[in-house]
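My questions will all concern the structure given below.
Showing subunit A:
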Amino acid sequence: MLETRNLDKSFGAVHVTRNVSLKLERGERRVILGPNGAGKTTLFNLLVGELTPNSGSVLLAGEDVTALPVAKRARRGLSRSYQKNTLFDGLTVEENLGLAAAIHTGAGTRLWGDSLATPEVREIVAEVAEQVRLMPYLHAKVSEVSYGVRRQFEVGVALATRPLVLLMDEPTSGVGPEMAKGFHDLLNDLPRDLTLLIIEHDMDLAFDVADTITVLNYGEVVFDGLPEEARGSTLLKEIYLGSWEDA
Partner candidate 1 sequence: MKTTILAALGFATALSMPASAEEIKVGLLLPYSGVYAALSNDIEAGFELALEEYGAETEATFALLREDTEVKPPVALAKAKKLILQDKVDVMAGIVSSGVLGAVRDLVHGAGVPLIVANAGNDEATGAQCSPFITRMSFSNGQVNRPMGPWMVEQGITKVFTLAPDYAAGRQMIDSFTETFTAAGGEIVGQEFTPFQKTQDFGPFLAKAKASGAQAVYVFYAGGEAISFVKQYDSFGLKADLPLYGSGFLTSSLYVNAEGPAAEGVITALHYVPTIDNPENAAFVTAFEAKTGRIPSEYAVQGFDAARALIEATKTGATDRESLANALRQVHFEGPRGTLSIDPATNNIVQPIYVYETIAGEGGLTQKVLAELPATADPLNGCTMAPVSN
Partner candidate 2 sequence: MFQHTALRYTALILLAVGAFTQAVTAGYFGLEILTEILLLAMLVLALDMVAGFGGMVSLCHGALMGVGAYAYAILTTKAGIAPPVALGGAIAITGAAAWVIGAIGARSHGIYFIMATLAFGQMAYSYVFEAPFFGGDDGMGGIPRIDLSLLGIDLNDSRSFALFCLVLLGATYGAAVLILRSGLGRSLTGVMHNEQRMRALGLTVWRVKADVFGLSGMIAGFAGALSAQHVMYISPGLLGWTVSGEALVVVILGGLGTLVGPMIGAAAFVILKHEVSNVTSYWHLVVGVLLIAVVMSRANGIFGWIEARWGARLERRLSDLTRKTDAEEITTDA
């Protein structure tokens, strides 16, 4: 579903992504682990198109999308959530979801009629709100809901474009352990045909949610395999725990 081939990216002399090749099957849930500065966020930006690689290519559903801009990749089914809050604070939860859904249905660029009132948009909003458990908050303004809800909501907005692949950048960062657990359940309940690629710091999430795990270190893939294998890997422990102490 999503594939990278020998992705390379450097900023001046600093090589941040080296020869990264990944392949995600349809419905696969993969977690990317790695210490700070391992190049996880850069990889994400290369995938969604906010950065262009120096070499290598990105394939979505078998098609080369390396040359496509962010918006076009998004319309082909590549959606992402952000680590920091990127929502429209002044609007309600429903309006936020509707805004995203309207882009997917095309109502978001239409001149006539309120995009949020179209049946397709309403349907998507209702469905997504159910999926990310936002029903009680639909009419609240984003600025009024709690931090944890906002994290859920961030995923909801990304889901509202009906993606094939959802990329999530540390979806549970800053959330307490109990809420994080609930968040994992939420992710597991998402439709199975949705492909997930999650950047994480938190090992627990990786083991709760992931089908497969990739570990990055200094921009290179140093591990690619099943969670059980990762659990036993000494290499992973070294890299990961070593930096854990730094952080």
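Going forward, a residue touches a chain if its C-beta (ideal position, glycine included) is under 8 Å from a C-beta of that chain, and two chains touch if they have at least 3 such contacts; residues count from 1.
The set was built so that all candidates are chains of the complex that A comes from, given by their letters.
Just so it is clear, the model here is predicted, and its values are computed rather than measured.
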Complex member touching subunit A, one of 1 or 2: 2
Residues on subunit A engaged by candidate 2 in the complex (per definition of touch): 48, 50, 69-72, 74-75, 79-80, 82, 86-91, 95, 98-100, 102-104, 107-116, 157-158, 160-161
